[in-house]
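Every protein chain of the complex appears in place save one, which is left out.
Right, chain A next:
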């Protein structure tokens, strides 16, 4: 009963919180490939063709600032064992460890030189870019502070600069500005926090602007990132946030279910008890009293 008393309100509250969150999701990995390449998306993405693509997003409800811009990848196993292990934390932290690349295979060396940052994770850094405009006015995307402060301060060194990065025969993703230290490369920092699940979002930036209903946002995006080779989906997500995080009804429903179940159980126990009580601690229920001598 107690459980239900606590759980049902929590469920309601979290459902409301989840409902409050306004999300715009735009799946673009197919639409941003020209019609003639639709049969062979991989060759398109590997070609040097212009990959710019424009999307129109309509705001359904009022979106209060800050609005978070995420990219969501489906079917991308950032938790794959080979992938997760292919990094070198000591290299990221301090300049002195720049050649500690043994754990980074197969992206440890390029042209005989260690790569900084090495490893598959860094190599496959997401490189689609988004530009938002509202009524032909550029909407600024704030890319500062999208990563964890702890990561910037202590995990990614201030004196570590990209070196020999994306120099190999195979380009996996975004290149990094060799003059900017890793602690400032927030896209990389976000990406390096590998996702737990094969469907994940990563923060791209924040829009510090309230969006009114029915406003149309034009997104100019560079569709560079190759998810086609493993038929992964790419989505652009604009979302507000609540105290509970993003939009997810599951927990609210779960709470309501559990609470309801508890309520039902408590009720039925009470009924059952009233209908057919058993006196507690009644010695006559002891097995040897019930059927004498029979054991």
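The rule we apply is simple: contacts are C-beta pairs under 8 Å (C-beta built on N, C-alpha and C of every residue); 3 or more make two chains touch, one makes a residue touch a chain; residues count from 1.
Just so it is clear, contacts and distances are computed from a predicted model.
This figure omits one chain of the complex; the name its UniProt record holds, of "Serine-threonine kinase receptor-associated protein", "Mediator of RNA polymerase II transcription subunit 7", "Phospholipid-transporting ATPase" or "Copper ion binding", is "Phospholipid-transporting ATPase".
Only one residue in the set A:12, A:134 or A:251 touches the chain that does not appear here, and it is A:251. Only one of A:70, A:98, A:130 or A:165 touches the absent chain when the whole complex is considered: A:70. For the options A:110, A:166, A:223 or A:240, the residue in contact with the chain missing from this view is A:110.
Here the missing chain is touched by one residue of A:49, A:140, A:180 or A:261, and it is A:261. Interface note for the absent chain: among A:50, A:150, A:179 or A:214, the touching residue is A:150. One chain is missing from the display, and on chain A it is touched by residues 1-3, 7, 10, 14, 42, 70, 72, 76-84, 87, 89-90, 93, 105-110, 120, 123-124, 148, 150-151, 154-155, 168-170, 172-173, 193-203, 226, 229-230, 243-246, 248, 250-251, 254-255, 258, 261-262, 265-266, 269-270, 272-273, 278, 280-283, 285-289, 292-295.
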